Every structure is written in C-alpha cells, then in structure tokens.
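Notes for the one structure printed next.
A single protein chain has been removed from this complex, and every other one stays in its place.
Moving on, here comes subunit A:
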C-alpha cells in the first residue's frame, strides 16, 4: 500500500480542436438537419430553391410563425400554451364579424382587446392561481372553441364587401415586393427578440423558467411574469388572427384547429426546452422555417396531403432526436 505522496505533472493537452468542432456540431444540430433537408429537397425538385417558392413558404408560415413567437415566451417561462389554435379561430371570427358592424378601424382594436382579455384569464389561472398550464390551456382550447361557436352561432363569417375595404392589406398586401404577412412576422420577431434578449422583462422570463423558486428568492414576482407571457402570447395570436382574416376575408370557426401542436413543434424544433429557461426568438424563427420548408418540400415531391401529416411528424421527431443525440454525444439514451 502506498502512503507516500504522489505527484505527477498535470497533463491537460490535446483534443481541444476536436472538442470545439464537436461542441459546435452539438449546438447546431437542428441547423444541420435543416440544411440536410434543404439539400435533399433541392436535389429532388429544383423548383424548391426558387425565390418565388421560398417567399411563398415564408408567407404561408407567417401566421404559424407569429403565433410561435408568443408561445416562445410562454415555453421559456416554463409553461405551455395549447389554446393558441383555438384562440386564433376566435380572433379571426370576431374581427371578420366586427368588420362589417363597426368598420375595420374599430374592429381591429376591439378584437385585440377581446383576445387579450382571454389571454389575461389564462395568465391569471396559470400565474396567480398556479394551476398547471397544460390542464388550463387544454381546457381553454375547448372553452374558447365553444365561445367562438356561441359568438358566430356556428356560421361561417364573411366580409360582405371584399373589394371596398383596406382590411385586406394585412393578409394580401405587399410592400417593396414583399408580402405584408412576412413583414409583420419579421417586425414582430425583431421586436419580441429584443424584448426577450435585452429587457429586464426578458431576463425575468428566463429566470422564472430556469428556476422559479430561485427567481422568487431573488424578488421577482413570478406570477406577474407568467401572466405577462400569456398576454404576449395572446397579442401574437390576435395578430395572427388579423393576418388570417385579412388573407381569406372569410372564415370557418375551426380555422386555427390543430395549430397549437404545429406551433409547439416549431418552438421545440427551434431548440427551446419544454422544461423552461432556454430558447430564443431567433431559434423559434428557424424552427418555423424548417417546418414550413419540410411541408413545402413534401408537397413539391408530390406526396399526398394526408401522407404529409405523417411524414412531417416523423421528420420532426427525427430532427429532435438528432439534436438530443448530438448534445448527448450518442444516439441512444446513456442510462438503460
């Protein structure tokens, strides 16, 4: 048995460059998957990379994207929002109905106020009453759907005079050759990106999601932060509803149905953790684009619409798996 002191010179060299490349790959797993999909689709159909197609994809992703921006706040704060699809239907129906009754100038703020009021109810339940966000927003998904049907009497809503109103600008307009929905998406992404990354509120959202107890112990009013995140989400949903209504000038009661899952997929695809505390607006935008391009690529390849559902979700799960595997450094979970 050795009782003598042993000292060896510390050997701390080697492997640094390899490690850096590894770390880079691990951080950018989703981006790499994105590039691979793009290359794959381009090889399969050369129209995929044409500017018209790309602009078209972004435009059709804009509604989903705007909603995902708000949900990013909610997810980073450590909660979920499954009510956004249903709330978007509500916003769309309300603004279409009020358009003919009050005129667009009043209909839009009225719709925003109503949508934000519903967001405030959710925020109150999750933030102040500390109810589980999954249950609250799943319940609100149904409740809001019922509210929408009650409001519309189950009827589709249409704007009577589709030609004689400036309301169409949000969904169909163009500025500098770029469709307005893309501009709204970009502007809102820039604004919320700055709010999240640069303001005290953004910092508090990360803190609350990262460790809510520690945030409370640092004097952050956690309930208020969570409440505000649901208001941000509702604001984004109202904006998405506005674009949707303006694009179609008429709508069914179920226009946003199922979008809550696509939105969540985009946020997670971007790399936000469902546990809260991580994610960025930029990453969410990437997630939205990946989702949009996958769906477009599948369409161009000529897959049937219904098959796309299946393939889209297989690709999402694959991408998330690759991302997680890259972070772990191995394909399968380390602990059996």
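Here is the rule we go by: a contact is a pair of C-beta atoms (placed from the backbone, for glycine too) under 8 Å apart; a residue touches a chain by one contact, two chains touch by 3 or more; residues count from 1.
Here is the rule we go by: contacts and distances are computed from a predicted model.
The listed options are "SAM-dependent methyltransferase", "Sugar ABC transporter ATP-binding protein", "Serine/threonine-protein kinase RsbT" or "Molybdopterin synthase sulfur carrier subunit", and the UniProt record of the chain not shown names that protein "Sugar ABC transporter ATP-binding protein". Considering the whole complex, the residue from A:145, A:204 or A:247 that touches the absent chain is A:204. Among A:33, A:125, A:188 or A:215, only A:215 touches the chain that is left out of the view.
One chain of the complex is left out; on subunit A, the residues touching it are 1-8, 10-12, 15-16, 18-19, 22-23, 194, 198-200, 203-204, 206-207, 210-211, 213-221, 277-278, 334-336.
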